[in-house]
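With one protein chain withheld, the remaining protein chains of the complex are depicted in position.
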Amino acid sequence: MAEKLEVKELDQVAVRFSGDSGDGMQLAGNIFSTISATVGNSISTFPDYPADIRAPQGSLTGVSGFQVHIGAETVYTPGDQCDVLVAMNAAALKTQYKYAKPNGAIIIDTDSFKEKDLEKAQFKTSDPLKEMGIDPDRVIACPISQMVKDCLKDTGMDTKAILKCRNMFALGLVCYLFDRDLDIAFNFLKEKFSKKPGVAEANIKVIQAGYDYGANTHSSVANVYRIESKTKVPGRYMDITGNKATAYGLIAAAEKAGLRLYLGSYPITPATDILHELSKHKSLGVTTVQCEDEIAGCASAIGASFAGALACTSTSGPGICLKSEAMNLAVILELPLVVIDVQRGGPATGLPTKSEQTDLLQVLYGRNGESPMPVIAATSPTDCFDAAYQASKIALEHMTPVVLMTDAYIANGSAAFKLPELDKLDAINPPYVPEEMKGTWTPYKRDEKTGSRYWAVPGRKGFAHILGGLEKDNATGAISTNPENHDLMCRLRAQKIEKIQVPDVEVLGDKDDAELLIVGFGGTYGHLHAAMDEMRAQGKKVALAHFKFINPLPKNTAEVMKKYKKVIVAEQNLGQFAGYLRMKVDGFVPYQFNQVKGQPFVVKELVEAFNNVYNK
Amino acid sequence: MAEKLEVKELDQVAVRFSGDSGDGMQLAGNIFSTISATVGNSISTFPDYPADIRAPQGSLTGVSGFQVHIGAETVYTPGDQCDVLVAMNAAALKTQYKYAKPNGAIIIDTDSFKEKDLEKAQFKTSDPLKEMGIDPDRVIACPISQMVKDCLKDTGMDTKAILKCRNMFALGLVCYLFDRDLDIAFNFLKEKFSKKPGVAEANIKVIQAGYDYGANTHSSVANVYRIESKTKVPGRYMDITGNKATAYGLIAAAEKAGLRLYLGSYPITPATDILHELSKHKSLGVTTVQCEDEIAGCASAIGASFAGALACTSTSGPGICLKSEAMNLAVILELPLVVIDVQRGGPATGLPTKSEQTDLLQVLYGRNGESPMPVIAATSPTDCFDAAYQASKIALEHMTPVVLMTDAYIANGSAAFKLPELDKLDAINPPYVPEEMKGTWTPYKRDEKTGSRYWAVPGRKGFAHILGGLEKDNATGAISTNPENHDLMCRLRAQKIEKIQVPDVEVLGDKDDAELLIVGFGGTYGHLHAAMDEMRAQGKKVALAHFKFINPLPKNTAEVMKKYKKVIVAEQNLGQFAGYLRMKVDGFVPYQFNQVKGQPFVVKELVEAFNNVYNK
Amino acid sequence: MSEYTAQDYKKGQPRWCPGCGDHFFLASLHKAMAEIGVAPEDTAVISGIGCSSRLPHYMATYGMNTIHGRAAAIATGCKVSNPKLAVWQISGDGDGLAIGGNHFIHANRRNIDLNMILLNNRIYGLTKGQYSPTSPRGFVSKSSPYGTVEDPFRPAELCFGARGHFFARCVASDAKGTVEVLKQAYAHKGASVTEVLQNCVIFNDGTHESVYTNEGRRKNAIYLEHGKPMIFGENNEFGLVQEGFGLKVVRIGENGITEKDILVHDAHCEDNTLQLKLAMMEGPDFPIALGVIRDVPAPTYDEAVNSQIEEIKAKKPYHNFAELLETNDIWEVK
Partner (left out) sequence: MSEYTAQDYKKGQPRWCPGCGDHFFLASLHKAMAEIGVAPEDTAVISGIGCSSRLPHYMATYGMNTIHGRAAAIATGCKVSNPKLAVWQISGDGDGLAIGGNHFIHANRRNIDLNMILLNNRIYGLTKGQYSPTSPRGFVSKSSPYGTVEDPFRPAELCFGARGHFFARCVASDAKGTVEVLKQAYAHKGASVTEVLQNCVIFNDGTHESVYTNEGRRKNAIYLEHGKPMIFGENNEFGLVQEGFGLKVVRIGENGITEKDILVHDAHCEDNTLQLKLAMMEGPDFPIALGVIRDVPAPTYDEAVNSQIEEIKAKKPYHNFAELLETNDIWEVK
């Protein structure tokens, strides 16, 4: 985790609008620049007209482009390559694709990828994406023309006039992706077309439709939040989003443990891509079951775990509510299970596409009875791999459900990922019941060191047994209401979790003499690190202790928390991790920085807030 | 709450076995005494033979009784009246009912209440219970004869011999009710019938069957845990269990507020009696819907709340898991709702008939997002009335879901209840939207003082509006993903709860100069109070701060927690309330006493533990 | 005649994708409500989560857009406790039949007077296109890249399996047909299920293609009307007759078949055998049945709950809290 990460934020982004010269790409690009400038971004634009001014419609030579680079700090160039490429027709995709970053998002109007269009653009097959080697996952494919027609069909406009508004649909969608305020665009258009209110209105309607489309379909661009390691280690790399990394971590763990990977899930933003990703990999034997609801997702995973799989279930906060009873069952059954919570904005349905860290106390305590469960919070898109692997290892080796927390920000964000080698990853050794125990074994016999019970997978002769949700006798495994036994079992289950070995939390920055310790957990790592860097660059003594292992906490937690004069816990909620640390560390009274905006932290705001405390 | 309560524990209880002289009541009673004596109870017995030694079977004069009084401390009499009356036939009920306490439990063999039996016992109608004015809720009615026959049908015994074992079934059931160890009974019988192993075996089988019957049907006797006020105030009284008091509290609140009472529920031990009780009172317009599951129970209550009812949902811990998503919806909708959690042993299905306090953090935090919810924990059976009333009042006046926590111990326990007068109860004034707001009102406009939004019940013209689970704009009520608005809404929802006025926590005992402050919450009040009394009787300076209002905490909480040299938090879990207080009170590091046994505290153990801390 | 116009039920600017079937349905719902004439303030529209479940936001009535799958349960509490409200429940195929399946079957069984609308686009729209419990076997989607390996629910079949008393089907793009069944759904006392064949232009375009246009319906659908013979085809040339326990399509005029031989639709028939057969008809061999397929009166839960309350009020001597207290054994401490 000591890697140094750079967070490329929302507002350091390049968008390239491209299409036929008649498609109004310059206007779309201009409006987008204007909106961005109005909200205070620095912008740099690059209009890229076709050389051939009267090229036939749809031809390769007729493509026109407009690139906008926006940034919170001064941007000096329009950007070499773009994060989002809008390609209004097949020719645009063909010629402009080279400007897209390796993992950039591509928006296409599928209605302009008909046979005739492909021909004009000189595609050889009917599958242009495949032909160009473009991963369909990067593409937001959308029948823009048709939707614009539907949108304006009651206006009395003719088809040609209607289709002139396609650019505004693309603009609306881009505005959604980058959270731009439409009002500015609307005002711009009203002014521009003040003489033709009908045109203004039509354009406004279409922008709104494009925006709504993004909202309806929960569109997102993986690389908007791009996180890159500054200290690149030699090796082979790929781009990976947090959700994909999570999926890969599970796949790696299952293979390492020699177990079948099972995912029981129900779609929910922003976790669904884990289901999508795993569904693809049947050639690795991965089994995914899209269940009727979240309860069944978790319950079926428990069944799979009992039957001997590495069983997982993925969801977001509302799904955790529904799974909590079954998660609790896994606690008392003491079966391995990985529960993935990709946090989003709450409460209730809340802000489904936004990111926050408000499920922490829920995953720790949201179950009836004393129900201890390990919790791991991934700190970056690539760390999702490691966190998923570790969660699987803990689940399998300690016979327990484990919660892996990520959030919309790191789940959708992407970063360069150094290809891991399975050989070099930690071994995973589930405590299978040794054959010698036949005859004397009972289900809740425990390994002395870990406190974990042993695993007897159905099919093994001589170890048939019944587990259940009622309290069991520690010795015999039979149902028991004995008071002393229950107290004992509650404590044994708690101790088992406490005994799990997790690495010490590392202190970064001015480890020895910091005036201020910044404390965080999970997906805010990049921002907190950047804030620390900036403060140190300002000459301040600052350190960062960022937590990935939440339960159990690292052994050195109390020591670290008490070592520094001032401590500030910064999190995207109203103080859950601070509260948790207060429960665990005697006399711990930190400063707090809390935001619940559904957005990633802004480094500048962090630095300001931390400086306030620093200077107190 | 300053009332002084006396807890009559499990082992100060009188049981009366009664039946025909041929029914073996003396043997059953004797064995029960022996078992109790063996585990160290003090006992006093009173065999009550019929005067007429050869009275006809089933006649009033042929009834034989045997009363056992057992206690942890010396008991000097067999008890004037019994807590449990076993009546093996109609004649026994007729003659022995007078020995039962007003609210005592009555076990009958329904197979001995046939027409012929009723005749012999000189009943005039076919409904002996009604005829004697016995509340059917007090009665454990069970076809004992038939079950004994079924149990022994493969033994080759003849019917007469089989029916001789009926007494053992009753004994087994009583053993279940009082948690007696069957092994002692088995050994006793094996010895007694060492010459006739067949008879011993049959008797043992039947005892087990009676015991299992109790377990299968979650049988319980309300008055085993009897809590009585020592400082009786003049007035009119009735006996009431916690669950019934909860139901009454809701009824009173609905009437006071002038609203329909709606309960959406799904049966679950130990909460079901609330559903049973409310189902009876249709003549008060109470609406109960037994739903398909807990989710629907809570969801339907939200629908009822929207439609203008005082809406409630009752359950135990596993049901809270399932309701949590809908509870969270109520948080963001800001609709009134009372969620009743009658806590039982966990995790998972756990110990369904046992009591503990392990759902505290679940009800506080078991939901995704920032989801603040008031929590009230009733402290005794009669306090359930007040707590349910207060919970309703807070829900209605602050437009919020409220959790009312009780536990199996106080829910099934009973106490003398001074009849409340509705006139004298606090007024309940929901913030209905004033008519003047028509035209300017939006759903999330707030009352400045309370921070609560206004209530517009369907049917009112000019106030039609849409609520929803997605985040809403504070001003317009429209769906909003605006970051600042979301942060604001999260804080407004939290502040609304913080603003709720709750009474200061009272310090009992040596308020001014205690060396040790005992801290507890909810259903342990009686035991903690008794422990304090005992320590003070030993000359120690001890005080008690017992919490009923959990969220928000009373304003004086921090002050009280910091005032005393030593503080011990005693609770029936592994430290949830202590942890919560640590989160809320800077630098608070209390001693802790934790038990998770499914059983009420034992005062002696408390005193010992507290003395240890006291003497440190 | 109703005193309301469609405008009185309209609010805001719908945010669905242009061309989405939900737009059409919404317009028909506004129209139907106006014709029904229950005041907006006496109407509650309750939905779960999904594209379709956004609908309440575009209504000038009371309403709630709640959580995924629970609309039927929430609507239940609403109707039972405030029976004078007209309650409409809006769900997608995922909301109503995947996560909400249990509430769907129990609401039908209990026969609560809800107007349950199932906007069936055979896809999870809002979460970007996963298969739903109504997607056909083999359906390729983001979560089934190699095709699904399960059969879909057929909503009518499930409704009937749960003892449903009203089932109708319409096509979102068919305003006339939609308004008509909505009015009948409202008129039916008890749970009514209206399956709306709705096109998701983004993730499942064309799923109801054969009946989505006027022309398609003329060719491939049959409009069922109670009491009318089941005749269909572009020139009304076909009819349905019984064959064993099943149905057969016949051409009128051929093999001596006349209109008289054609089955007459009986939506009110308590036995649902024939209605089920009709609801299950599929192309190309059979027309797709539209209109009200089943509409059988039965006691409703909400009414029964409330009349039981009245009954007990008349029977029992205690009617308020003070009187309730007096029904207990009471003693006095002086």
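As written, the chain order gives the labels A, B and C, with residue 1 at the start of each chain.
As a working rule, contacts are C-beta pairs under 8 Å (C-beta built on N, C-alpha and C of every residue); 3 or more make two chains touch, one makes a residue touch a chain.
The model shown is predicted, which means the values in this text are computed figures rather than measured ones.
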Query - Contact set of the excluded chain (shown chains only) - result: A, B, C
Query raised in the report: For the full complex, which residue in A:D212, A:D239, A:E356 or A:D510 touches the chain that was left out?
Result: A:D239
Query - Selected from B:K114, B:K190, B:R236 or B:K280 as touching the chain missing from the view - result: B:K280
Report task. Please pick, from B:N203, B:T269, B:S392 or B:Q595, the residue that touches the omitted chain in the full complex. Result -> B:T269
Query - Given A:L129, A:A309, A:V342 or A:M583, the one touching the chain that is not displayed - result: A:A309
Query raised in the report: If the hidden chain were put back, which of A:C151, A:A326 or A:L516 would touch it?
Result: A:A326
**Report entry** Contacts of chain C with the absent chain, listed as residue ranges
**Finding:** 99, 101-102, 105-106, 109-111, 133, 146-147, 149-154, 157-163, 242, 244-246, 271, 273-274, 276-277, 298-299, 301, 304-305, 308, 311-312
Query raised in the report: Tell me, which residues in chain A touch the chain that this view leaves out?
Result: 102, 135, 232-240, 248, 251-252, 255, 260, 262, 264, 281-287, 289, 291-293, 295-296, 299-309, 311, 325-326, 329, 333, 419-422, 458-470, 478-479
Report summary line: Absent-chain interface residues of chain B come out as 142-143, 146-151, 208-209, 212-213, 215-219, 266-269, 272, 275-276, 279-280, 282, 288, 290, 292-294, 318, 348-349
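What we mean here is this: only the chains that are shown with their structure count from here on.
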Query - Overall pattern in which the protein chains touch one another (line/ring/star/complete/other) - result: complete
Query raised in the report: Hey, how far is the Cα centre of chain A from the one of chain C, in Å?
Result: 37
**Report entry** Computed distance of Cα centres, chain B from chain A, in Å
**Finding:** 44
Query raised in the report: Of all the residues in chain B, which ones touch at least 2 other chains?
Result: 325, 328-329, 333, 468-470
**Report entry** Residues of chain C engaged with two or more neighbouring chains
**Finding:** 49, 67
